[in-house]
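What follows is a single structure, and I will ask about it in a moment.
Omission of a single protein chain aside, the complex is shown with its protein chains in their original locations.
First chain written, first letter: the chains are A and B, and each begins at residue 1.
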Amino acid sequence: MADATAEGGLTGSETDKRGRLLTSDGTPLRRALERANRRRKLTALALVAPLLAFILIFFAFPIAQMMWRSVDNPQVVNALPRTLDALQDWDGRALPPEPVFAALHADMVADLDLPRREQKIGPLGIRLNYELSAARSAISRTTRDVANFQEPYSEAFTAAHRLWGDVELWRIIKREGKPLTLSYYVAALDREYDADGNIVKRPENRQIYVSLFGRTLALSLAITAMTFLLGFPIAYYLSILPMRYANLLMIAVLLPFWTSLLVRTSAWIVLLQQQGVINNTLVGLGIIGDDGRFSLIYNQTGTIIAMTHILLPFMVLPLYSVMRTIPPSYMRAAKSLGATPWTAFRRVYFPQTLPGIGAGGVLVFIISIGYYITPALVGGQSGRMISNEIARHIQQSLNWGLAAALGSMLLVGVLVLYWLYNRLVGTDSLKFG
Amino acid sequence: MSSKVKLIALSSAVSVMALSAAANDPVSLTIVSWGGAYTASQQRAYHAPFMEANPHVTIVNDDGSANALAGLRAQAQAGNVTWDLVDMLPSDAQLACDEGIILQIDHDAMLAPAPDGTPASEDFLPGSLGECFIPQIVYSTVLTFRPGAFPEDNQPSSIADLFDVENFPGRRALQDRPGTNLEWALYADGVALDEIYDVLSTPEGVDRAFAKLDTIKDHIIFWTEGAQAPQLLADGEVAFATGYNGRMFDAIEVEGMEAAIIWDGQVVEWDGWVVPADGPNVDVVMEYLYWATDTQRLADQAKFISYGPARASSAPLVGQHADLGIDMAPHMPTNPDNYFAPIVLDNDFWVDYGDELRERFANWMLQ
Partner (left out) sequence: MSMPAYYTTKDKIWHYTFRVICFAIFFFLLAPILIMIPLSFNAQPFFTFTREMLTLNPEGYSLRWYRDFLGSESWMRSIRNSFVIGIAATLVSTTLGTLAALGLSRSEMPAKGLIMGILISPMIVPLIISAAGMFFFFSSINIAQTYLGVVLAHAALGTPFVVITVTATLVGFDQSLTRAAANLGASPTRTFFKITMPLILPGVISGALFAFITSFDEIVVVLFVAGVEQRTIPREMWSGIREDISPTILAVATILVLISVALLTVVELLRRRGERMRGLSPQ
């Protein structure tokens, strides 16, 4: 700013031939202002640049790279170039002809000559097994003595493993023989390819991801509803109290907010387990028998209770800040005009809290659908959410493509919700503490 | 590679001390295992004595085994392998082996023979050695029940009884994964032990297993973490629970839980070592492995945890529990009295069909 005034300062009413205003050094005023403006823009950008670069490199790029894995499909292309070439004119109806088997033989033999770390056959088997169970052992068993195969290769291969005689395996090799694939998304949506290459629903007994997404949404909605039911009364109560009492009671909301997530989760384990505080107290008081202990944990109940507690402050804080700004005179006016307290609340007060409900609700919902830790620790099987499945595929089943597809779907969902949140309340309203 | 390893094997066969005799630079080995009591047993049986004999070696424990596959693959893809040795299940080892990210093992060249000279490949229990996998222990998933849940003259004794809710009413705690449960369903339905995986490889066989599970579905509670199973029994939540034999041993023998193990149809599985390819100290790791998987060392581990040694020659050497003074042999899954009707978990089958069956099982649980 200092630069702009120093350089672009007006010294009088000098004008050029065309009547444009000039600065003291003779440049047209407009250009001087533009230059000053550009400089200010650059200064602003320069201040933001380090962080922007940091976030782009260490945050945005890794996520983009991970999402790329959901379509990246190098295994078949790398391992079987000759076979794919030979398969080009194959119609996918009957078993491929002998030249294809010969090409497969050539591909496998060539691969086995490579140093072990560069061999492509192992990853190929794992990749094909995602599409067809036992395809992995078809590959690995064949690899053992493929070097000794004699013509006709089609017989040698089918003798080595039954799947080489299955048209399905060949269709998959041809379909996945492209550098990019949609098959991880197809699987993530509980679909599969049929013999004609159409995407159809999987047999009902193998559908899990769509219902897992559904369950994640349902649990998140339940948690959002619970935080609203519990958050609304106390936010209202805090908003009508005099400031010094409200500040005191606010500690009850802020302390959990500032307490470690793991601490709160372990607190709920202590309270809810079979031999925990709640069950023991109920048994001790004779309310339930020793054999009638409630199953409060390692199921959906556990997830809902613990997450409601953990996310409640995220509902109360925005609600409270909105309610504080609603003048009590509105309610009084409505009542004095003859409305019952309930009508006055419903017609006058409640609508004014909607921005707060929207902000808190979307915030809690966004956080819940991506939650991982608490469901993993207290959710058991029925309280697990989509994040847990993503983690499982990354860390245990090693199906990184499917994990990336599930993750990308979750990410897109969250970003859409966030966009909605932004439309509703604006980012500026995000405040903490 | 293999001749070099043979040389090393030879030298350490003479004495572990030979290693430390040379002027060795300090080496730090990162060994990944399961953590908790299991890592503790390895620390006492293998790591501590090895470090004592080789003062230049420091062993750092990392309890990342549950997610070791992902770590191995990520390290291999980055070309920056920081793990020296990883403890994992054979099915995970098979996947890693297929990917070429762990070393292939020439068992007779890299592992010590039995004291009587039997080569390693014959001394380790049948079916336990993998292309890239060196077994350490054998553990089993067993059916356990609460005697008090049934009249004295009608106690359960077989896997079939688990599926018989009329004669043996009460809730059953099963693990929330298809492995073990599907095998037992077929076994209880009359499939011979050695045909279980053949039947399970067919769609009809899978349907048959799920149909059998359907008959007890309303009586099942699922457990996830190994510690939950004995807890459910101890709390009287369930009449039957499936669980790892080591956990059940602890609960019954150490904590005095009232429960009995049914060894019929025990599902036997191995656990063991794999060596990451391009690891930082492969030579030292090979020396460690040669020593830590010999007959005496494997028998030693059973002093600290109730899992059976993976070598036949170790079995007679299994003594008493180091802290409890209990004779460990009768509690070993491989004890002949217990090993009368075992189902040896077929890892190749589970690597092939695991994804599909897990999806189906997850779907079935939620129905």
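Annotations
Keep this in mind: a contact is a pair of C-beta atoms (placed from the backbone, for glycine too) under 8 Å apart; a residue touches a chain by one contact, two chains touch by 3 or more.
Remember, it's a predicted structure, so these values are computed and weren't measured experimentally.
Across the entire complex, the residue among A:Trp258, A:Phe294 or A:Tyr330 in touch with the chain not shown is A:Trp258.
Of the candidate positions B:Asn61, B:Gln104 or B:Thr215, contact with the hidden chain is made by B:Asn61. Considering the complete assembly, chain A touches the hidden chain via residues 1-2, 5, 37, 40-41, 43-48, 50-52, 54-56, 58-66, 69, 230, 233-234, 237, 240-243, 249, 251-256, 258-271, 273, 275-277, 280, 309, 312-313, 341, 366, 369-373, 377, 387, 390-391, 394, 400, 403-404, 407, 410-411, 414-415, 418, 427-428, 430-433.
Even with one chain removed from view, chain B keeps its contact list with that chain: residues 30, 35-36, 60-64, 70, 74-75, 77-78, 80, 82, 225, 227.
Just so it is clear, only the chains that are shown with their structure count from here on.
Here the spacing of chain A and chain B, counted between their Cα centres, is 35 Å.
On the side of chain B, the complex with chain A involves touching residues 66-67, 69-70, 73, 76, 95, 97-101, 104, 176, 201, 210, 222, 224, 228, 231, 235-237, 277-278, 348, 351-356, 359-360, 362-366. Of all residues in chain A, only 116-119, 122-123, 125-126, 129-130, 133-137, 140, 204-208, 211, 274-275, 290-291, 293, 298, 380-382, 394-399 touch chain B in the complex they form.
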